[in-house]
Each structure stands twice: as structure tokens, then as C-alpha cells.
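Excluded from the complex is one protein chain; the other protein chains are retained at their positions.
Here is subunit A:
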Amino acid sequence: MTARIGVVTFPGSLDDRDTQRAIRLAGAEPVALWHKDKDLHQVDAVVLCGGFSYGDYLRAGAIARFSPVMEPLIEQAKAGLPVLGICNGFQILTEAHLLPGAMLGNDHLHFICRDQKLRVENADTAWTTDYSAGQEIHIPLKNMDGRYVADEYTLDKLEAEGRVAFRYLDLNPNGSLRDIAGISNEAGNVVGLMPHPEHAVEPLIGSGRTDGLPFFTSILKKLVNA
């Protein structure tokens, strides 16, 4: 038996098919979820993928956060459903207050696409157990609004609780505070990050590395062993 992992398509989602492919390559079963769905079709976990939901008009993720599918998702995430937010998905998770902080425009004001070096800071979340703490990985990054900000108290709390899951190495590509690339909630079931692990799952494609695959194998193991 395998795990069923939902991938939500909002109007303007871009990496939904790529994320489904990554889930499949990891050995799990991808399930397409539609933003107007009122339930989650009994999936075991959900990925909110990258893109420009609703054109990122108003504010990245601000409109998608009110989609019908978000109601059961927020409720179940609070009850422990594993949720991964990638890029626009991360932005939606902060807008939905499942993760603290907010995302502002990159400090250099340009879209940036690069193969980004990261350090895995927390290998105990639902989505990171196949990494080891301190491991350095390369994951493609591509965004316009990727500058993670939060107040000092929240940042200190995240650090103290080990909830900074990923940090940018060598170069901070967007001005994120404390080089934060990704964070988790207290329980570790909800993780958000700006870089795109689904673009680093095949040796020939994209960055030419498979450093992103452990996201999807981590969750599969957790769900199958549960």
C-alpha cells in the first residue's frame, strides 16, 4: 500500500503537474485536488505547489487562502495532516496563518531563478526525515516575492523551537531575515519553503540533481509506516 498525496490546483498554479511527478517518482500516489473542492478526498497529505495563484494580484497567496479547499485543509492541518507549501504554497500557508510570518518582494526587486544552496536545519519534520540535520543541498529557487519576514519575537521563537527548517547558504537570494528559506509549525506536520524541491528529482532535468526527492520519500515513509 502506498500513500495518497493531494496536490491542489488553484487558478494560476504552475507546478502542479511537476509536483505530481515528484510524488510519483518517490513512489506515492498523487491525487489532483481542485481549489473549489469542499473536501480533501481522504488524502494522507497535501502539497500546495508553486505558481501565481490568482496572478498573485493583491498579495501573493492572499486570494487563494480563501478558496473553498482551504477550509478543510486548515482544519485538518491543525489536527496533524501533513502539508507542504512550496513557494506560492508557502505564501498561502502564511496567509492562512498555518505558518507565522509573511513574504515580501525580493529586496533587489527582480524575479530570481537560480540553483540555490541550502542547509537542512531540521530533519525531524514530517517532510524532512530523509535528510540529516546540517546537510547541505541544492534546490532550484524562483520567485518574485520570497523575502521572509517576521517580528523579532517570532523569529527568536522559531529559532528556539528548531522550526527554521532550511536556511540559505552562500547567498541570500531575496533578503529573507536570518537567511530563512523554510519553516515548520510547532507540530512539524506543516512545512513551507521558497525553493522548489519538485524541480530537483531527476538527474537530467533542471538543476541536474535529485536533492529534492527526500521531501517526498520522507513523507511517504512516514505515512506508510504510520
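Note that in this section a contact is a pair of C-beta atoms (placed from the backbone, for glycine too) under 8 Å apart; a residue touches a chain by one contact, two chains touch by 3 or more; residues count from 1.
Here, contacts and distances are computed from a predicted model.
Chemist: Just to verify: the chain that's not displayed, which of "C4-dicarboxylate ABC transporter permease", "Phosphoribosylformylglycinamidine synthase subunit PurL", "Glutamyl-tRNA(Gln) amidotransferase subunit A" or "1-acyl-sn-glycerol-3-phosphate acyltransferase" does UniProt list as its protein name?
Modeler: When "C4-dicarboxylate ABC transporter permease", "Phosphoribosylformylglycinamidine synthase subunit PurL", "Glutamyl-tRNA(Gln) amidotransferase subunit A" or "1-acyl-sn-glycerol-3-phosphate acyltransferase" are compared with UniProt, the left-out chain turns out to be "Phosphoribosylformylglycinamidine synthase subunit PurL".
Chemist: Using the definition of touch stated at the top, determine which of A:32, A:113, A:133 or A:224 touches the missing chain.
Modeler: A:113
Chemist: For the chain left out of this view, which of A:54, A:90 or A:131 touches it?
Modeler: Going through A:54, A:90 or A:131 one by one, A:54 is the residue touching the chain not shown.
Chemist: Which residue from A:91, A:125, A:189 or A:207 sits in contact with the chain not drawn here?
Modeler: Residue touching the absent chain, from the options given: A:207.
Chemist: Which residues does subunit A use to touch the chain missing from this display?
Modeler: Touch with the absent chain occurs at residues 11-12, 14-15, 17-18, 21-22, 50-52, 54-57, 108, 110-114, 140, 142, 144, 196, 198-199, 201-202, 204-207.
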